[in-house]
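Notes follow the structure.
Removed: one protein chain of the complex. Kept in place: all other protein chains.
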Amino acid sequence: MNVSNLLKYCALSIAISSTIVPSANAITPENQLVIGMSMDNLLSLDPASASGLDVVSVNSNLYDMLIELAPKEPSKISPAVAKSWSISEDGNRITFELRDDVIFHSGNKLTAHDVAWSLQRVLKLNLALASTWKTYGFTADNVEQFIQAKDDYTVEISLPEKTDPNLVLYTLGSSPSAFIVDSKEVLKHEKDGDLGHAWLTTNVAGSGPFQLRDWRAKDRVLMTRFDDYWREPSEMKRIVMRHMTESQSLRLMLERGDIDIAMGMSVPDIEALKKDDNIRSEATIRGTLYYVAVSMKDDKFSNKKVREAVRYLIDYKGINDSIMPNYGVLHQRPLKLGLDATLPEPGYALNVQKAKTLLAEAGYPDGFKTSIRVLSQLPFINIATSLQSTLAQAGIDAEIITGTGNQVYGAMRERKFEMLVGRGGGGIEPHPHSSLRSLVYNPDNSDEAKLTNFQGWRTGFYSPEINTIIENALLEKDAQKQIEMYQDVQNIYETQIGAIFPVSQMLDTVLLRTDVKHYEGHQAATTRLREVTKER
Amino acid sequence: MITNSTMKSSSISKSTNANLMMLLKTVGHGCKRIIRNPLTAAGLVVVILLLVIAVFAPWIATHNPLAQQLSNSLQAPSAEHWFGTDEFGRDIFSRLVYGSRITLYIIALVTIIVGPIGLAIGTISGYFGGIIDTVFMRITDIFISFPGLVLALAFVAALGPGLEHAVIAIALTTWPPIARLARAETLQLRKADYIVAVQLQGASATRIIFRHIVPMCLSSVIVRLTMNMAGIILTAAGLGFLGLGAQAPLPEWGAMISTGRSYMLENWWLVAAPGAAIMLVSLAFNLLGDGLRDLLDPRN
Partner (left out) sequence: MLTFQLSNKRFKHFFGGLSSVAITLLGLLALTFFIGRVMPIDPVLSVVGPDADNSTYEQVYKEMGLDKPLYTQYLYYLNDIAHGDFGNALLTGRPVIEDIARVFPATLELATVAIIFGIVIGIPLGVYAAVNKGRAVDHIIRVISLFGYSTPVFWVGMIGLIIFYAWLNVVGGSGRVDLAYDGFVDPVTGMLLIDSALARDWDVFQSAIKHIILPAFILGLNAVSFITRMTRSFMLEQLSQEYILTAQVKGLPKRVVIWRHAFRNILVQLLTIITLSYGSLLEGAVLIETVFAWPGFGQYLTSSLLLGDMNAVVASILLIGLIFISLNLLTDLLYRVFDPRTRK
């Protein structure tokens, strides 16, 4: 063998590989919808235990809810399985009248008993999604008494504690725990009294427009059309959701037409795709906020002047202009955007000089050392990097500690952190209480209380004044008065300088091939694909 | 192979000084031969260059590697920014230059940890044999049967991400081959006449191991370490890529690729430069190690 032989050999192998690899022309079939998205948080499909937004976008197509919230105007409630509902005079009871033509994928009829059983199940299992219901006063012991099927098509929910019944309705129209499960089918698969939890983790017993054909964690979800759906059956025969975290892969495949819809892409790729004629983008505001949090269990940050200095050391404009486009929009209030009660932006801005003065007054003229915990993902890590460099200008030397969601929020739950860049605010319900409950409310600041589901407790921000207003506002029946009370909370939060500094309201930007029509991103993440069509 | 080294050892003087002299002589002699092989020389030049860049980083870098300028982000390579700027407007060339310090830091630290540990375990195990040998070699087997990156991954996950933890994790994965090598050498030396002679004189085991066996194993261990360095660089970069190595804002090359990849389709320079740097440096270490091995290979 000599050089020319070697070259021949190489040429031959290239020739062979190019003949068996003809150019790709993979355009997705007309009756299939292919979606690329991250399924990092999709660990369980069980409506009682699923947490995170990923699962809602899957389950919304497999299950039905009693009522639905309008995608772009979530405070508008429309009927679904419940054709009508009424709130009792005293606001303590909600009664739902159900349709009688809904059937589950198993062929069983959907009745009021399934509805009551599904909700009771959430509390009895006491997993991730029981939390919201427990704040309304439901417990595993009392739920059978408070949530009942009156007859086959009437469900009655009584409220154990006084609260705003609208808030409960919003929960029923948006929480991942509000999906109605086929009780007969599930009980067939019950093991050791687990109410079918093990089975429902990987299986679905719903009545939604699609049936689950196959789910592999962190790989893909396959759904096929359910032909006996009570609404018009979908035009799509199959939906493929593929776990993809690499933004550039998503982009390449979307450009190529290998996928129809891409979620969770990075900003540069989104910007580049916006120039493509075959692709359009759709941004939906979400209820959660990107924020910088400090722990008031830490001596430095329990000092109000230091917290005020931090407020001046966040480059809100820089972050929102260069990091957040397509991820979020500038927002600095603990209430989400778009609610009547939300006050105009307070106009916080980076001001190093002022921050230095405040730090000196607080006794830290030369700054201090601290650490920032953050998720190792875009855009979190970039916000933290920007924060690190602005803090440094005032002499604060912050070390960045990255981690998975588990590690970052785990440290926060144990109150073992100093600073943190995160996202939260619970808040799928379009109601001021839902934001405040998760970000600000903290009825008991002691370590033993372990109110780990409240970010107010996690950060150690405790304001009895604010707590009282939040509790009273929920019971206020006069809408205008209620709004004023929520505005008071924001003003007090501003002067007391809470431990959480909102930076942006989350924006979910989805990219679609232009031939995909009738896709409507939902503010509460319950995006329903049943009406999606393709026009070519 | 066996006859070869017994011959070598019996002809060597018993005193450590002479051993050291011998080693120095080999090194000196080796240097000459290294220069004769162009590939090895090229490797050596790049490695020296890396050292120079790392030492004189503040003078070579054109910008502050950490200074952010958001208005100047994602600039293509130009006269002002030779390798362009990243998503925070930081100068990539300067980050690469400072990144060489991190790379060297990792290599040096791992080598310092791994060399002594590997030597100690290997020589003790080989010298004493029996139960000690069995126990040590079982432990070595356990670590060897993990694939390096997976073990490093597990350790970093256990310790938390960070540069120091990455170093410890990599060290844990690289000592077993060194220990095995040292043990093999020791097994051959143990029966050599001069060791037996020292034993008869009543020298303690510690003394024999440290003064007579370790110096003899040193040269092959050093070659092996050099050949390992490329692997260390790649593992460190892999950990950085997975977000488990050096943390922001440190300009570690693997981490630079990891963050740069979100921008790579428009802004290729974000990943091209650090990737090329990793490749060049590990190639250089491989060339050097390869050349050194040839030198010590008795067949040449």
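Going in written order, the chains are labelled A and B, and every chain counts its residues from 1.
Assume a residue touches a chain if its C-beta (ideal position, glycine included) is under 8 Å from a C-beta of that chain, and two chains touch if they have at least 3 such contacts.
Computed from a predicted structure; not experimentally measured.
Enquirer: Pick out which of A:249, A:445 or A:533 touches the chain that's been left out of the picture.
Expert: Candidates A:249, A:445 or A:533; residue touching the omitted chain: A:249.
Enquirer: Out of B:189, B:221 or B:264, which is the one that touches the chain we can't see?
Expert: B:264
Enquirer: Can you work out which residue in A:97, A:156, A:190 or A:258 touches the chain that's missing from view?
Expert: Considering the complete complex, A:258 is the one touching the chain left out.
Enquirer: Tell me which of A:151, A:219, A:397 or A:484 is the one touching the absent chain.
Expert: Result: among the candidates, A:219 touches the missing chain.
Enquirer: One chain isn't shown here. Among A:128, A:186, A:359 or A:440, which residue touches it?
Expert: Residue touching the chain left out of view: A:128.
Enquirer: If the hidden chain were put back, which residues of subunit A would touch it?
Expert: Looking at subunit A, the ones touching the missing chain are residues 1, 3, 6, 9, 13, 17-18, 20-24, 26, 28-29, 32, 34, 36, 40, 43-44, 49, 51-52, 126-128, 130-131, 134, 198, 201-202, 213-214, 216-220, 222, 240, 242-246, 248-249, 252-253, 255-256, 258-259, 404-407, 409-410, 412-413, 424, 426, 438, 450-453.
Enquirer: Residue by residue, what part of subunit B touches the chain that was omitted?
Expert: Touch set of subunit B with respect to the missing chain: 38-39, 138-139, 141-142, 144-150, 153-155, 157-158, 160, 230, 234, 237-238, 241-242, 254, 257, 261, 264-265, 268, 271-272, 275, 278-279, 282-283, 285-287, 290.
Here, only the chains that are shown with their structure count from here on.
Enquirer: Which of the residues in subunit B end up touching subunit A in this complex?
Expert: Subunit B reaches subunit A through residues 66, 68, 70, 73-74, 87-88, 160-162, 243, 247-249, 259, 261-267.
Enquirer: Over in the complex, which subunit A residues touch subunit B? Could you list them?
Expert: Touch list, subunit A to subunit B: 246-248, 251-252, 266-269, 272, 318, 321-322, 376, 378, 381-382, 384-386, 388-389, 399-403, 407.
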